[in-house]
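Coming up: chain A.
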Amino acid sequence: MTRDELKIKISELLPSAVFEEGGEWLNVQIDPAVWLPFAEQLRSSPDLSFDYLFCVTGVDWKTHLSMVYHLSSTNYRHTLVVKAKLDLNQPEIESVSHIWRTAEFNEREAYEMFGIKFLHHPDLRLLILPEGWEGKNPMRKDFEDPVNMIKL
Partner candidate 1 sequence: MYRESTIVNESASLPYNGGDEGDMIINVGPQHPSTHGVLHLIITLNGETVKKVDPNLGYIHRSMEKMCESLTYRQFIYVTSRMDYLSAHINNHCCALCVEKGLQLEVPPRAQVIRVLMDELTRLASHHLWWGAFAMDVGALTPFFLAFREREMINDIMEETCGTRLTMNYMVPGGVMADLHPDFQKRVHEFIAHFKKKIDEYDELITDNIIFQNRTKGIGYISKEDAIAFGMTGPSARGSGVQCDIRKLYPYEVYDKLQFDEIIETGGDCFARYMVRMKEMKQSISIIEQLIDNIPEGDFQAKTKAVLKLPKGEFYSRVETARGELGVYIISEGATTPYRIKFRSPGYCNLSALDHMAKGQKIGDLVAIMGALDLVIPDIDR
Partner candidate 2 sequence: MWSLQNITDNIHDWLYATFNPTVAMLIEYAIIGALAIGLFAMLGLVLIYMERKVSAWMQLRLGPNRVGPKGIFQTTADTLKLIVKEGMTPTGVDKLLFNLAPFIVMIVAMVVLAPLMFAKGFQIWDLNIGVFFITATSSLSVIGILMAGWASNNKYSLLGAMRSGAQIVSYELSAGLSVLAIIVLTGSLRLSDIINSQENGWWIFKGHIPVWIAFVIYIIAVTAETNRAPFDLAEAESELTAGFHTEYSGMKFALFFLAEYVNIFVVCALGATLFLGGWMPLHFGTNTRFNEVMDYIPSSVWFFGKTFFLIFVIMWFRWTFPRLRIDQLLNLEWKYLLPISMINLLLVTFIAIMNWHF
């Protein structure tokens, strides 16, 4: 499916979606509340069949956080980038680990690095950070580590 076809299809599925211009792939901005049903549709819709989630990222925009999901289909080879804006103080989004198994690990990474809480995640524990980590989430922009940070 080309980018324009994809755009029409997505806007049918989710009228509230906001498309971003530019970028290599179609970027769609969604509300975190609609993410779970939208993801299920993306995965199960036969002419979309986004079965390969290849990149899950959190971004700290200082005013808000956002989750970026890069989706691709191994059948049709089209790619979609889904972005969800999250609140800075209480970032919460539904987990999609039951749709794409790879999300389980990647969401755990985003959880500890950005403090984003994934609702209904089966196993949301610290993965990379040491047990009993206290303090801020390291990938947030306001994180400072006076002990280990080398100032250049």
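Inclusion criterion for the candidates: all candidates are chains of the complex that A comes from, given by their letters.
By our rule, a residue touches a chain if its C-beta (ideal position, glycine included) is under 8 Å from a C-beta of that chain, and two chains touch if they have at least 3 such contacts; residues count from 1.
All values derive from a computational prediction rather than experimental measurement.
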For this session: Pick out the one candidate among 1 or 2 that is in contact with chain A within this complex.
Result: 1
Problem set entry | chain A residues within the candidate 1 interface of the complex | 22-25, 27, 51-55, 57, 59-60, 68, 70, 74, 77, 100-102, 104-106, 109, 125-131, 138-139, 143, 152
